[in-house]
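Encoded as structure tokens, here's the structure I'll be asking about.
Apart from one protein chain that is not included, each protein chain of the complex appears where it belongs.
Letters are used for the chains, namely A, B and C, taken in the order the chains are written, and counting of residues starts over at 1 for each.
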Amino acid sequence: MRYYALIPFLPLLGFLINIIFGRGLLKHRAHWISVPVVGLSMVLGLMTVREVISGNVINEDLYSWVISGDFKVSVGFLIDQLTAVMLVVVTVVSFLVHVYSIGYMHGDPGFYRFFAYLNLFTFSMLMLIMSNNFLQLYFGWEAVGLCSYLLIGYWYQKKSASDAGKKAFIVNRFGDFGFGLGVILIFLTFGTLHYAPVFGSVSSIAGKTVVLFGYEIDLITLIALLLFCGAIGKSAQIPLHVWLPDAMEGPTPVSALIHAATMVTAGVFMVARCNPIFNLSEIALTVVAVTGAVTALFAATIGLVQNDIKRIIAYSTISQLGYMFLACGVGAYGAGIFHLYTHAFFKALLFLGAGSVMHAMAGELDIWKMGGLKNKMRITYVTMLLASLSISGIPGFAGFFSKDEILYQTYLKGDLGKVLWLMGTVTALLTAFYSFRIISVAFHGRFRGSHPEEHHLHESPPVMTIPLVLLAIGAVAAGWVGIPPLIGEAIGLHGAWFYEFLSPVVGHPSEEGSHSVELMVMTLSIIAGIAGIILAFYLYRGDAERAKALLKRPFLKKIHTVLWNKYYVDEFYHLIVVRPALWTARTVIEAVTDIGIIEAIVNGVPKTIGRFSERLRAIQTGLVNHYAIFMVGAMFFILAFILMVK
Amino acid sequence: MQYIFFAYLSVAIIGLSIFIITRKNPVHSVLGMLFMFIHVGALYLFLNAEFLAAVQVIVYAGAILVLFLFAIMILNIKEELQTELFIGSWVMAIPVVMGLLIMLFLGLRAVKAGYTGLHNIDYIKTMTHTKAFGKELFANYLLPFEVISVILLVAIVGAIVLAKRRLR
Amino acid sequence: MDFSRDMALIKPELWLTGLAIIVLLLELIIKKKEVIAFLGIIAIAVTAFIVLNVAPGLAFKEMYISDGYSMFFKFIFFISSILTILLSMRYLRNENVHYGEYYSLLLFSVLGMSFMASSNDLILLYLGTELMALSIYVLTGFKRYDARSNEAALKYFLLGAFSSALLLYGISYIYLLTGTTNLREIAERLISESSEPVLMIALLFLASAFAFKIAAVPFHMWSPDVYEGAPTPITAFMSVGPKAAGFAVIGRVFIIALGSIAVDWKTVLMVLSVLTMIVGNVLAISQTNIKRMLAYSSIAHSGYALLGIIAGTPEGIRSTMLYLFIYAFMNIGAFAIVTILGREGELISDYEGLGKIEPLWAAIMLIFMFSLTGIPPTAGFVGKFYLFMSVINAGYTGLAILAVIMSAVSAYFYLRVVMLMYMKEPSRTISVSPNLPEALAVTITTGLVLLMGVSPYYFIEFAKVSMSL
Partner (left out) sequence: MIELRWYIWLSLIVFTIGMLGFLTRRNLIIIFMSVELMLNAVNINLVAMSHYMQDMRGQMLTLFVIAVAAAEAAIGLAILIALFRTKAAGHVDEVTELRG
């Protein structure tokens, strides 16, 4: 029984049913279809994971769509340990978000459309992670992107939402272009697109070079970097991170599912999946690690000063994704995937919690308009608190184990590793700080909104809080499958089970460290986390007078301004990309259009064909004789041609 | 003698053909066609194909031309005599057809019969053409012969469907 | 010699003839025409079943051949005629010309086509062509109180007769050169006769007559007029069945009989194919009547399908066969929507806002338009993909590039229909109420277009097996 094939196709079925019957038959009952299919797909997914844990790895082509010579397009599934981890993440979070959305999207005019897109997204994401070849990966890659744009611009009547959708689309084009080139290059190099033969023969092309623009470039490095281009775009790393904060224009469940737990982690997954390629290129790995570390620190600093609750969490996501890439870059793919896995729970929880708050606050996003929510929204508060503790790396919570492992492995990676480790530890402090800034400002103190607003405050319905509770359990406990051996020994548990589980796919990190180093790293990261929390509570207690007082100092004020404006990256892009593009569009194209060149090309070609077509139509006079004349004429020319040429 | 005979038949056939396509009055054309068919039949006789000659006269002249005459009865001959003979752009047709004719003629300048079969003239003479033809037809061309019968059936059905008046 | 063996081989045609005559006779007794239609479908189904059980072989002095190739084409004819019958009933009733002869004539034309596909002799080929053509002339003019239908029938008839004269003239020179009309013998005797002027003349006339049948430019000019004027189900049928029959004949005559002068006929077909693709696609752009637009699209598709014959390789022939098979479903499907909309869907502008009033039918039309354009995952893409690949593999990369460019041009007019359906506001209200057979036809075509698009493997195998027999 190949029941695993149902895992992606059930959501697809849900999508089809919704899109066909949604408008007429289902309307506000769309979730009757959507939620069960994803639930079933989760159950099957978990069953498959159990199979994998017991040692069965599946790799087969279900069927081939087109075969022509070397070129083969097939739908095939590879379900190994890495896929299993992703299956858990995608199906569980997706199911919980689906359930949550029933409450959150209640009464929205596009209810069925929303669920249809969510189903489609789940399908695409599952196709992406379960693929056994690059083409299907690419298909899933583009399809999740498509769903992402559709859902960011879900409230398309809002200009900011449709603009954000466009921005995500355009920014991702840059990355996907590179990714597409990478896939093509793989096909040209290996003659196949299936993982197994590509990864099997990848070592044979080590050291091969290609000449590009006169430079000799290592082929493997080129492939790896092109693939990584795609990861940068999809996972919102520097310099293509600008779309993710804007993507928060989409409905909050979408932010939780797509822009925190699953789609944006596709880049990390892809790098881990392609580890045989990346491992052969020191340059590519270094690029990955540095990009990750810089992004982590950079995004965390921006997150410090934002006021929009979803934007803070969005920058936090970018930062945490940076951690994952950092791990991959130092060869600790297991740690990266582990962080991906724990992050999915606590980050989805943070977003859903924020959604719950928005639900109570009638869509308000500014944390300064909130305050004292903890008394009105018990469950939301407690779950948010647990998620924040987890992301801050407090021992015992999921985030601690994964983050600690990343920092430890980074520290071991030579001199550059030490620098990156320092950046990572500072980021840990900042992470704790901005996370608890939200808790402190939004949930503690007194309510800063108007009286009717305060009256309106209420805890969300159970359909929303139950997913919160379930995710909170994950945020606390999900990490216990990957306890560091150091702690494991101390409490008598088998440590590092997760890494051993993944090692058939991603191998072990190359460096071995000592217990004392591990203990030092761990202690420092715990200190950083706790320090961040204390600092946040200290500065933002009450009405945050201390924080306001700090901002009076000119130097800090300047820094704040820079951070508030996100290092002016958007402005910078506006200056170097958008403005020139618009300028070109306005002046050059207009000028040329006046001359008529562009018009000749853009409008002219269809118009010429159209005119040609009209002209040709005149030949068709409706007179039988004329038709025969054309036939005879053609015969004359053909015969003349044949006889003369002979 | 045979040259004269062939020359007469050729000239007559060609002349009648031209006559057919240039007459204003369609009835004249049909009559021209009748004569032409008879001449073609004579040509078949000349080629030792008596049976075909008979068929030519009976089917073409006897059946097909009568159909044409029926159809022409519907036309208003008086009006017909006053309208244009050719389509407006008949000039276009001349070079095209002449070009093709020249090309074909160039290709067909020196044709010869390629193969020799079993049915030589003596054989046909002893057998008589009709008998030889019939033997050949029912021995080797049974399937096409049957298909022809279906074609004729279709023609009958089709002609009735198209031409009958609406039943109310 | 062995008469009973001969009869066993032509069993499908015998049955079809018999059943067609029975249908014709029952029409006198049974007043309910839907029953006649149903009998017609049964007749074809029975024939299809028999075709499956006929052993390959030659019959009637090697005039008739039964092989996988003919079987494959016969299935295209059967499928297209069944779909046509399903589409016809309500249409004919609405047009007030619901006569039982319609169905028997349709069966006779299928009979003619199956003789064409099975003929191993130019005589039988000619007679099959005539049987098919005569039936279809009548079917085209079946709306006999409609001037447009009459006009279409007249034009088709006159030009068809003209083209069959061309065919005969060509046959006469083949006969002169080889002393035979049997395709295999022609091939044997022609080896010594390469590229004689007379042979070229014969080739020219044959190619012209066949090009007329498949509506290749510049022998295409009848087809838009005839397609527009004919009853819509017959248009659907004509654009698929007789066209496929034409291809069956082209494949057999050119590749088997004229194999020794492949260079010459490939040149001719290449010119025709290039012209066909360009003119078909370009002229479709400026059409306002949807049937006419589909007529030009059908011309363009002939151009694509010719590519496989030009490639001349088994892979190429197979691709052409597969393409025609796929084309049968997607084109009849598109015409099915046009038929169902009836007088409400004559013009392309009638499709404005259809997505709002009739989302289901608009969605199905969208699938067919996508398929005709060749957008995955529809069958049209698969067909084009294999076709173009086979041409590239045979070394005609330029042709493949042109075909791809022309496919892009074709997107302009196919997707315009989609654009009108979904981006425009409806200007009027229409009610679409297909009857059961029509719904069935649409279901079959839509289902197969999607199925072949998603998993073409079995159909490719089917074509492969048919070729290897």
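Miscellaneous remarks
Please note the rule applied: a contact is a pair of C-beta atoms (placed from the backbone, for glycine too) under 8 Å apart; a residue touches a chain by one contact, two chains touch by 3 or more.
Everything numeric in this text was worked out from a predicted model, so none of it was measured.
The chain not shown here is in contact, across the full complex, with A, B, C. Residue C:161 is the one among C:35, C:161, C:363 or C:467 that touches the chain not shown.
Checked against the hidden chain, the listed residues C:38, C:99 or C:169 yield one contact partner: C:169.
Against the chain not shown here, chain A presents residues 617-618, 620-625, 628-629, 632. Residues of chain B that touch the chain left out of view are 2-3, 6, 10, 13-14, 17-18, 20-21, 23, 26, 29-30, 33, 36-37, 40, 43-44, 47-49, 52, 55-56, 59-60, 63-64, 67-68, 70-72, 74-75, 80, 83-88, 90, 93-94, 96-97, 100-101, 104-105, 108-121, 132-133, 136-137, 141, 144, 148, 151-152, 154-156, 158-163. Seen across the whole complex, the unshown chain contacts chain C at 123, 126-127, 130, 134, 137-138, 141, 144-148, 150-155, 157-158, 161-162, 164-165, 168-169, 171-172, 175-176, 179-181, 224-226, 228-229, 287, 292.
Keep in mind that, in the parts below, only the chains that are shown with their structure count from here on.
One inter-chain figure worth recording: chain B and chain C are separated by 31 Å, centre to centre, where each centre is the mean of the chain's CA atoms.
In terms of their C-alpha centroids, the spacing between chain A and chain B amounts to 79 Å.
Counting partners per residue, chain A has 626, 633, 635, 639, 643 as the residues that reach two or more other chains. Residue positions of chain B touching 2 or more other chains: 104, 106-107. Of all residues in chain A, only 20, 23, 63-66, 68-69, 606, 609-610, 612-614, 616-617, 619-620, 622, 624, 626-628, 630-631, 633-635, 638-639, 641-643, 646 touch chain C in the complex they form. Taken together, the chain C residues at the contact with chain A in this complex read 154-155, 158-159, 162-163, 166, 195, 197, 200-201, 203-205, 207-208, 212, 218-219, 221-222, 224-225, 264, 267-268, 271, 279, 282-286, 359, 363, 377, 382, 385-386, 389, 393, 409, 412, 454-457. Listing the residues of chain B that touch chain A in their complex gives 87, 89, 92-93, 96-97, 99-100, 103-104, 106-107.
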